[in-house]
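Mind having a look at this structure? Questions to follow.
Only a single protein chain was left out; the remaining protein chains are all shown in position.
Every chain is named by a letter (A and B) in the order it is written, and numbering of its residues begins at 1.
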Amino acid sequence: MLSAQSLAAIDREVAKYPADQARSAVMGALRIALVERRETGKTPEERCLNTEVIEFVANYLQIAPVAAYEVATFYNMYDMKPVGQYKITVCTNLPCALSGGVNAAEYISKKLGIAIGETSADGKYTLLEGECMGACGDAPVLLVNNHKMCSFMTPEAIDKKLAELN
Amino acid sequence: MAIFVNGVIFDGVDTSAQDCWKLEAYVARGGYQALRRIIESKMAQEDVIAEVKNSGLRGRGGAGFPTGLKWSFMPRSFPGDKYVVCNTDEGEPGTFKDRDILRFNPHALIEGMIIAGYAMGTKAGYNYIHGEIFEEYELFEAALDEARQAGFLGNNILGSDFNFDLFAHHGYGAYICGEETALLESLEGKKGQPRFKPPFPASFGLYGKPTTINNTESFASVPFIIRDGAQKFLEAGKPNNGGTKLFSVSGHVNRPGNYEIPLGTPFSVLLEMAGGMRDGKKLKAVIPGGSSAPILPGDVMMQCTMDYDSIAKAGSMLGSGAVIVMNEDVCMVKALERLAYFYHEESCGQCTPCREGTGWLYKVIHRIAQGEGRPGDLELLDSVGNNMAGRTICALADAAVFPVRSFTKHFRNEFEYLIEHKKPLVDHKWC
């Protein structure tokens, strides 16, 4: 279900913890599984975690599937719903809002023609509102696909970023 | 970009230099000298702890608990494994200092954790890193590799019989994992649901083993304390408030960023350093210690110095040192609504008062903000808050209540006006 490369990455996560504590690697393993699905998935449905892959990860780590599911649904960066090729998460929490976070989200929303929480019809973009990313000094900040943080996202910077993604 | 003044962690760090995070640069700044000295002089564990105690270092994660004292709680002669854990799950709105430590000076943290491991006799440590800062997580992994290569981590560190290894654990989006026992649950591969205490982590922590958890900044201060002496650190601050501290200044200032300054520095000076109010607007209010700390009106704040005692006296908390500055354009109902939304979203969901109460608070505040407030709503908020605070496993419920109480106390007129007139008193602009 997962590539040899992903499995090797999961094994590296497992190695961080005591031998009888492979469960500790479940967050990393789900993240790795999600990255693989995002990179290989062709539709929004194929880019998010689903029950098969969560169960696969659970079995791989020998934990109960429902325990892995609890984890996948508790931490909100795991995509459990169909998601665009580029998931853009803008921090709109108070400190960021005071430096343009909300404006940035609105700007992107207008520009892409999708409301917050939506995925564009072509499956390319998903726009989400995020909670504090620990980068309020760089506001407005946004995350592309969970792992790439973009700082000081003024309208010009947003235009540039979106052009880059396109 | 962060700006640093007169501190210990960022002393000599050129944040504009690409490689400032590297081992080589750290060593050139005097890094790993403390560890070397401890090992070469075979410093006694209790002496290391005593040094940290004497420095007056208080936990930088929010609660301000004396770090040396915490270390002394670890059972000495425990037969099995023990752990040190670093809390880089920086998610308290307004706080962004730990990310900069990982970005620009990760080895200070690594060295601090190794020293902690030495002092408390643990063989392994973990650093739990906030989900949203994946790049810093990867960079920290690279720094760990460097340290391992250089023999600072692993077996027989610097030729001694001290073994210690350190690993990074990446979170994935849950504010609650900043709470130390939720963090431990999460490290164990579970949902981040805080544990009831007692037992405390020092007796029942990671995998049920004795564990000490500190904030990134707390650990990163330790190499300086050992290298330059407790006294020097203590003197950098003021009594009961030892050392310098990182303040994350955000909001309506000209230069948001991190400022590492002596505890006890007047707020007005800090505001000045941050370039003063953006567009010269009037200071309306400040949250001085992260979103969970009670908000203070601007004029009250201007009388404070930036240390645990002064801020507490003014009725708030120094917390994580996140200073959120708001100008006169902010409608306090709107601001509170956004925070209430956050706590509602982030409650772990286990305790009844928090799970139900954070939702209730948000829904009422949201209603008021929409112009659908009803008479009695403020009393209701107060009463719901009273039924939450102090009645849950962890302090998230309290953190959700503090803003509600303080906003409705200091800016009651704005709430009353909105409820009565169905429109805000302040023509709100975020920025």
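Criterion: contacts are C-beta pairs under 8 Å (C-beta built on N, C-alpha and C of every residue); 3 or more make two chains touch, one makes a residue touch a chain.
As a working rule, contacts and distances are computed from a predicted model.
Per the UniProt record, the chain missing from the shown structure is "NADH-quinone oxidoreductase", taken from the list "Elongation factor 4", "Sulfur oxidation protein SoxZ", "NADH-quinone oxidoreductase" or "Xanthine dehydrogenase family protein molybdopterin-binding subunit".
Only one residue in the set A:Val35, A:Ala67, A:Val144 or A:Ala157 touches the chain that does not appear here, and it is A:Ala67. Touch with the chain that is not drawn comes from one residue among B:Lys191, B:Lys209, B:Lys245 or B:Lys334, which is B:Lys191. As for the chain not pictured, it touches chain B at residues 174, 176, 191, 196, 198, 344-353, 355-360, 363-364, 367, 374, 380, 383, 386-387, 390-393. Within the complete assembly, residues 51, 55, 64-67, 69-70, 73-74 of chain A touch the chain that is not shown.
One rule holds in what follows: only the chains that are shown with their structure count from here on.
Chain A and chain B have Cα centroids separated by 24 Å. Remark: chain B residues 2, 81, 90-96, 98-99, 126, 130-135, 167-175, 186-192, 207, 248-252, 256-258, 291, 322, 324-326, 330, 335, 338-339, 342, 345-346, 348, 430-431 touch chain A in the complex. On chain A, the positions that touch chain B within their shared complex are 16-18, 21-28, 30-31, 61, 63, 67, 70-71, 74-78, 92-103, 130-139, 143, 146-149.
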